[in-house]
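Beneath this line is the structure, given in structure tokens, with notes to follow.
Of the protein chains in this complex, one is absent; all others appear in place.
Which chain is which? They are A, B and C, in the order written, and residues in each are numbered from 1.
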Amino acid sequence: MISFIVKRLLQSVMVMLTVAFVAFALFNYVGDPISNMVGQDTTFAEREQLREQLGLNDPFLVQFGRFVGNAVQGDFGLSYHHKQPVSNLIAERMPATLELSFISALISLLLGIPLGVYTALNRDSIMTKIIMTGSLIGVSLPTFLIGILMILLFGVVWRVLPTFGRGDVVMLGWWSTGLLTVTGLKSIIMPAFTLALFQMTLIMRLVRAEMLEVLRTDFIKFARARGLPRRSVNYRHALKNTLVPVITITGLQIGSIIAFAIITESVFQWPGMGLLFIQAISDVDIPIMAAYLVMIALFFVVINLIVDILYFLVDPRLRVDRVSGSH
Amino acid sequence: MKQALKRFFDGDLWYSFSHSPVVILSAVITLLIILSAIFAPMIAPHNPFDLASIDIMDSNLPPAWNEFDGDMRFLLGTDDQGRDILSTILYGARISLLVGFASVAFSVVLGVGLGLISGYAGGRTDTFIMRIADVQLSFPAILIALLIDGVARGIFPRDLHDELAVYVLIFAIGISGWVQYARTVRGATMVEKGKEYVQAARVIGIRPGTILFRHILPNVTGPVLVIGTIHLALAIITEATLSFLGVGVPPTTPSLGTLIRIGNDYLFSGEWWISIFPGIALILLVLAVNLLGDWLRDALNPKLR
Amino acid sequence: MTLFKKSLLVAAAIGAIAMAAPSQAQTFKYAFQGDLGSLDPYSLNETFTLGFQGNFYDALTAYDENLKLIPALATSWENPEPNKWIFHLREGVKFHNGNPFTADDVIFSWKRAQTDGSDLRGRAGQIASMTKVDDYTIEATTSQPNAVLMQDLTFLYIMDKEWSEENNTLEATSPSDTNTNNYANLHENGTGPFMVVERQPDVKTKLVRFDGYWKDIKSNVKEIEFTPIKQAATRVAALISGEMDLVYPVPVQDWQRLDEAKGVAPLTGPEARTIFLGMDQERDELLYSNIKGKNPLKDQKVRAAFAHALNLDAIKQKIMRGASTSAGTLIAPQINGYNAEIAKPYTYDPKLSKQLLTEAGYPDGFEIGMDCPNDRYVNDEKTCQAVASMLAKVGIKVDLNAQPKAKYFAKILATGGFDTSFYLLGWTPGSIDAHNAILNLLHSVNKDAQQGMFNLGHYSNARVDELTGEIGKETDPAKRQAMIDEAFQIVKDEVGYLPLHQQPLSWGVRDGVSVVQRADNVLDFRNIVVPE
Partner (left out) sequence: MALLEIKDLRIEFPSRRGTMVAVDKVSLQVNPGEVLGVVGESGAGKSTIGNAVIGLLEPPGRMAAGEVYLKGERIDNLSDREKRKLRGKRIGMIFQDPLTSLDPLQTIEKQLVETIELHLDVTEAEAKDRAVDLLRQVGIPDPEHRVKQYPHQFSGGMRQRVVIALALCAEPEVIIADEPTTALDVSIQAQILELIKKLCVEKNVGMMIITHDMGVIADVTDRVAVMYRGNLVEEGTTAKILGDPDHPYTQSLISAVPRPDKRLDRFPLVEYIESAGETKKSLDIANHWLGQARDFGDHYTGPLIHVENLYMRFLTKNSIFKKNRSYFDAVKDANFEINSGEIFGLVGESGSGKSTIARMISGLYTPAEGSIYFAGTDLTQITTEKKRDHFRRQMQMIFQDPFSSLNPRMKVMDIIAEPIRFHGLASSRAETESIVRDLLDHVGLGVAAAMKYPHEFSGGQRQRISIARALATRPRFLICDEPTSALDVSIQAQILNLLKDLQAELGLTMLFISHDLPVIRQMCDKVGVMRYGQLLEVAETEQLFENPQHEYSQHLLELMPKLTNVKAA
């Protein structure tokens, strides 16, 4: 177990280095950061001087090496645009994104799993068909349009929910949370649902497919042959086995929720990392872009690790050193 | 051939298809949209991509049935440049579908190829490819597309940009989709590899390449088809989303997504038709494709029959 | 578990307090499409940032509601010799921390504005030397006579020397700063009417009224909350839904909606920015064209054909919803040096345009690549599309490349090697004076002398170059105006540029809130009055 985690961590470091490298290689082409850092009257000599100071004229590998060297010490440099340490900015914005992602992951799990179970158990009912088709409508529209339409309805026409931002936040140490205030809770409803819609459909469909598969296995048949009540068969045996593969996919989905938050955050002006990133792209704020990509990779890596550990906990077959059937 | 057709119409696939009105409707809608996209130049009342033919003075006209400003020339109204919405939807669907199909084809070729190699070769090759897949996964589609678009604009000469925009989208959406195919095909390949028909081929002496393509490939296409259908819907949506982020086809030749994004600016001002009509077209297309994918998934899964 | 419960309780308590806090003050909430770059007044030479900073900082001079120059921290000034200036400073002015304002602060600020990280070196550099005469008098010299020095100084804010020294922020904030946490970036200590109490870049900035402000102002606002909202739709929704008192910019097409919506209204006016099209008149072969071996745009007839092909009225009516002012010259009416006669647009005459093209040898037109930003100016991309469509009607096939401003500027500016043959640009002379436009847009490109740096198409005329220098030195208004007119007339005759319009200022305001919309799109808090 320990060696497994260590191995996984080593691989993760490689993954993150690769991400950083690829990201860095791409940055050379995303635009000229200087023209976004200065006003229109700034002379070209001054611009060139700034470029030199920032090390933008150094060879690519030197820039990359410098970035990695600093990043391992938690230093992602200064944002070109905000002129602040990127690590501070990310730390400020992370709670917003993580809360949004967490809530929408929660929504997609709390709705997706029961709906998936329901549609699997009642395979041919009318309700199932309605749910299955209805859930597709939600994912057949681009997120931004759903967001705008929601703002239009709930914010402008009915005026029941705030149209932008996080509402009031409360600081718990360095962590700012909007989950403890009324405005904060109201503010998170629309973005979280917008973000959750896609994942919910996905999880629902996954649970349904896996559940149908599990329901056909011998041990379920045997459980029924022993006279176990429907509830026990469906939930204690079938659902639990269904969730094992669902864990992996869900893990990956949570990772992509964080990434997809870019759109949601930008529609709802949600002050998270995604908004920071999208702003950074238009400002060609390379330190923020690099740090964001590395952070996303880090989240993926951490989530993957958690998923693997969960696997160990849930599936007893993995707990003993298994003999791999390589032949 | 005749026999093959007969077998097809006798088969379970056709049976489940012909007995599900929803699926038939989806197929009809998909086909209709695809056909009208292909034949857009013939059926569209205007050519919205021909700048000389559009007049700014016709801009923002409501649908023809509007009693005040409706203009019979423009059945579904016009957009902010005076383009006929109906024609633009037809032409836009062409681009959306092109991007969708081509990017799926790209992911399929890349993903299936790598999946086959990974699953068949195993060992270090497998580990290597799967680690690349991990890295790829930590770059979600949208991020990849944003970065690739930036890079492409940086690398390629300017006069290629307009033509390139579509290819960049195809590449960006395609490259972010291969992992799913690779993983699925890898798994299926590992199962197929252990099957005795593959061993029989090896005993005969057939070379790995031939085994992969002639023997294993045809047997792992089922799940690829299913993922591909759903991925097609996703690709079309992703293209639309990217156009929202300002990465996409040029506004002079809008796709459905670009059109919706343009219309987005006019939602508050009451010129809803610019975004709602293409939005409906997009929903119809994506929903139909998704439903087809759903049906295909169940129909091709022998265990669920 | 218990620990977790406890912290939850604590958190809930904090939450309750936060919610219970009543808003006693008159709070004014507003949103703009972006955030100010920094609180440091020298870190970014950009109108929005400087305009915002003007609410907590003061400069020696200032603009009033109509962009007229008025005294601020300097009560008066003299220009005894062409290159010599004497400033008399206001007494009794206090910084937000209570420190008194003196001549030392001015000299310190001038020096700090010229440090490496400063983006205002151009403005501060106009003054060659500065010496303290007494605590409230300063003597300055310039290297040459300068007609617009006082205008240039309106945005050169005065910082507190002691405060800066205490907090070790002796240099302007810059991303290349080794002093990674420049104090002035997130904190301020100005003399302005408002004080920043909370600053979260790109999220929220909160200001409260500074009671010790030296001047009586109209505003009755006690607290201001500023939120950047990038998406136009979200921004407008926030106003209509009642969450905002003012938002800007509002898309011009949404004016009607704001008019109809209860409790809000659009606030519009002409902006001092002129939008125009530039053409490459230097290269011997156009970059993105099917014409090889020559550059059609070097031919005045072709440029004139372009000018007559553009239906500015249609752009105004359809794209700008009647809110813009069609333009025939590169400066707006608010700018010093404007002449209504010269500002008459070229006539829209596609027939003439066709004929000119035929005369020039292009009866079937030609292809040309066009660069355009899509997030910089009001409906910029839509305008470019309309231009493309209009040119198509006379046979010019435009290949439009619309990009976000970051990429757009990287490509077309000097740093990108002026990689463009036809582009859309907007220009507001920072000094509200024609000279700034002439120097940057009309003068031949001279990188070393920093002349014509935004003359991306390399328009060049010897007489205009000559005039540029004269205008910069000439202090007699009438003579100066004549020279300005001459320069613009030459450009107009040669069709050096294709002016389009002055774009509208487009704000959305809650009913009952009174603000002043300045032509440079700056919101001066001093003028905000909210209902009691």
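The rule is simple: contacts are C-beta pairs under 8 Å (C-beta built on N, C-alpha and C of every residue); 3 or more make two chains touch, one makes a residue touch a chain.
Values in this document were obtained by computation on a predicted structure and should not be read as measured data.
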### Query
Relative to the complete complex, which of the depicted chains are touched by the chain excluded from display?
A, B
### Query
Which residue among A:R47, A:R208 or A:H237 touches the omitted chain?
A:H237
### Query
Which one touches the absent chain: B:I38, B:I206, B:I283 or B:L300?
B:I206
### Query
If you put the missing chain back, which residues of chain B would it touch?
3, 15, 195-197, 199-207, 215, 218-219
### Residues of chain A in contact with the chain not shown
217-219, 221-230, 232, 236-237, 240-241, 244, 314-317, 320-321, 323-324, 326-327
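FYI, only the chains that are shown with their structure count from here on.
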### Task
Provide the labels of all chains in contact with chain A and in contact with chain B.
C
### Query
If you count the C-beta pairs in contact for each pair of chains, which pair comes out on top?
A-C
### Task
Using mean C-alpha positions as chain centres, tell me how far chain A is from chain B in Å, no decimals.
24
## Note on the structure
Chain centres from averaged Cα atoms put chain A and chain C apart, in whole Å, by 38
### Task
Averaged over CA atoms, how far is the centre of chain B from the centre of chain C? Could you give it in whole Å?
43
### Query
Listing for chain B: what residues touch at least two other chains?
150, 153, 264, 267-268
## Note on the structure
By the touch definition above, chain A meets two or more other chains at residues 30-31, 148, 152, 156, 266, 278, 281
### Task
Mind listing the chain B positions that touch chain C in their complex?
50-52, 54-57, 59-60, 80-82, 150, 153, 158-159, 161-162, 246, 250-252, 264-271
### Task
Would you mind writing out the residues of chain A in touch with chain C in their complex?
30-32, 34-47, 49-50, 53-54, 78-85, 89, 92, 148, 151-152, 155-156, 159, 162-165, 168, 170-172, 177, 180-182, 266-269, 271, 275-276, 278-279, 281-284
## Note on the structure
The chain B residues in contact with chain A across the complex are 22, 131, 134-135, 137-140, 142-143, 146-148, 150-155, 233, 237, 240-241, 244-245, 257, 260-261, 264, 267-268, 275, 279, 282-283, 286-287, 290-291, 294, 297, 303-304
